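Here the complex is missing one protein chain, while the rest keep their positions.
Going by the order they are written in, the chains are A and B; count residues from 1 in each one.
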């Protein structure tokens, strides 16, 4: 949507603005770890939860207490936290040269198999911010429980321009 | 089995032929992601499912609807998909200098603890193709549910010769 027909790389920061997205404050660790570690050109992030204004936006499992739509909303929040944690670490999201990998963990109960639809809430937002050419690999899986009773957790690895 | 007593590196493509393996078509993503991303010398793959001819070869959980033998067969299919996705991305499997890591996720129910035996269906195939000297680290875990109801999912990271 930005720079159509141009060979200029699209600015992720500019796209965020165009999308009307204001990033939340970077999340805080729940223990003896940090939210981001860079090694070489790879930026690893901790598992991001759907925390909003300091508390979980949703609690429960998909397919039991929560439906697909709540799952997508929760995952979008976790994705914004990931973007915020990355920006806090590297200064500007324009330094992201690739979204390398995305893992989406969902607390699920019983026969909940619409995981790809929920996971796309993260993948679509990352694509909208960084562009189609920087899309990641992805794994999605259902788990029994996530920290604090969260319904989803997101793990992202970025490639950074040093 | 190839080049016994020789110091020549063994060709993975040649081994595939010797094993009588014809790789399937590369799998298609189920959402806004891609099947392979290379960053530096690392090639990350998406979680591979036991999809054959466009549909899941098995549906169900190990220890409930499916047994160990079905799990191994499903995981072998997922491994062939991983090899196909890697080859589609880098051109030739001879460019793989190391299988770095393997993660095997299994949808399990109840007391199913023979995970290492099932997981070896992937590890043994990768060893047969790339050789003992390129064996990976591995993690294996049981989960509640995988996309589309798949019994297994495989995540592989390769080191590539640039």
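A few remarks follow.
Methods note: a contact is a pair of C-beta atoms (placed from the backbone, for glycine too) under 8 Å apart; a residue touches a chain by one contact, two chains touch by 3 or more.
Treat the numbers as computed from the prediction; the structure is a model and nothing was measured.
The omitted chain makes contact with just one of the residues B:82, B:102 or B:152: B:102. Contact with the undisplayed chain is limited, among B:42, B:66, B:85 or B:152, to B:42. Annotation for subunit B: contacts to the undisplayed chain at residues 40-42, 98, 100-102, 108-109, 111-113, 115-117, 119-120, 123-124, 126-127, 135-144, 159. Think of the hidden chain as still there; on subunit A it touches residues 29-37, 39-40, 44-47, 103, 105, 107, 143-149, 153, 155.
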